[in-house]
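Coming up: chain A.
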Amino acid sequence: MKTIHVSTTINGDPAEFICTPDETLLDVLRNRLGLTGAKEGCGTGDCGACSVTVNGRLVCSCLVLGAEAQDADISTIEGMADGDTLHPLQRAFIEHAALQCGICTPGILVAAKALLEKNPDPTDEELRYWLAGNLCRCTGYDKIIRAVQAAAAEMRGA
Partner candidate 1 sequence: MQYVAAKTADEAVALLVGQSGMARVLAGGTDLLVQLKSGMVEPDLVVDIKRIPGMKDITAEAGGFRIGAAVSGAELGEHAGVCAMWPGVVEGFNLIGSTQVQGRATMAGNLCNASPAGDAVPSLVAADATARVHGPNGARDVAILGIPAGPGRTTLAKGEIITSIFLPARPARASDAYLRFIPRTEMDIAVASAGVSLVLAADGTVESARVALGAVAPTVLLAEEAAKAITGTRLEEDALARMAAACAAICKPIDDKRGTVEFRTKTAGVLAKRAARIAYDRAGAKK
Partner candidate 2 sequence: MVKVLLWGTLRSAADGQAEVEVEAGTFKELLDELASRYPGLEPQIRRGVSLALDGKIYREAWFTEIGPDSEVVLMPYMTGG
């Protein structure tokens, strides 16, 4: 399969890669760019572990072709902290024990950040429906909901 050359922006930095036409953005991030923070839990858009934003929209990177990233602006978990300063959501997840195994955590953090940018003060129900596409098998979601709400409150106050 003939490869395609793609120029894009990832976490604010210019990035270039080549990929085959059938490679997903998730494949590219993980296998070509070394950004393994996005996880493949299903490859079919059912688990949310590969969540990233493309041009500000939350998507499953397993449902985007690498080739579609041309000229796009992509954000991944690796770009969430500001240098060595964690994002309030990242801090809240640690402080509220909102992760057990941690495999769903990058996807949930990216998804939660996208929600709070749109809606800084979600109800628990809005939050639960927003995150319905991010499966977590360890926590029963309880501490995740609490952590996001704690971070949201902190961010509103800041």
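On the choice of candidates, all candidates are chains of the complex that A comes from, given by their letters.
The definition used in the following text is that contacts are C-beta pairs under 8 Å (C-beta built on N, C-alpha and C of every residue); 3 or more make two chains touch, one makes a residue touch a chain; residues count from 1.
Bear in mind that the values here come from a model prediction, so they are computed numbers and not experimental data.
Engineer: Touching chain A in this complex is which of 1 or 2?
Structural biologist: Contact with chain A is made by candidate 1.
Engineer: Which residues, counting only chain A, touch candidate 1 once they are in their complex?
Structural biologist: 1-2, 4, 20-22, 24, 43-46, 48, 51, 54, 57-60, 62-65, 67-68, 70, 111, 114-115, 129-134
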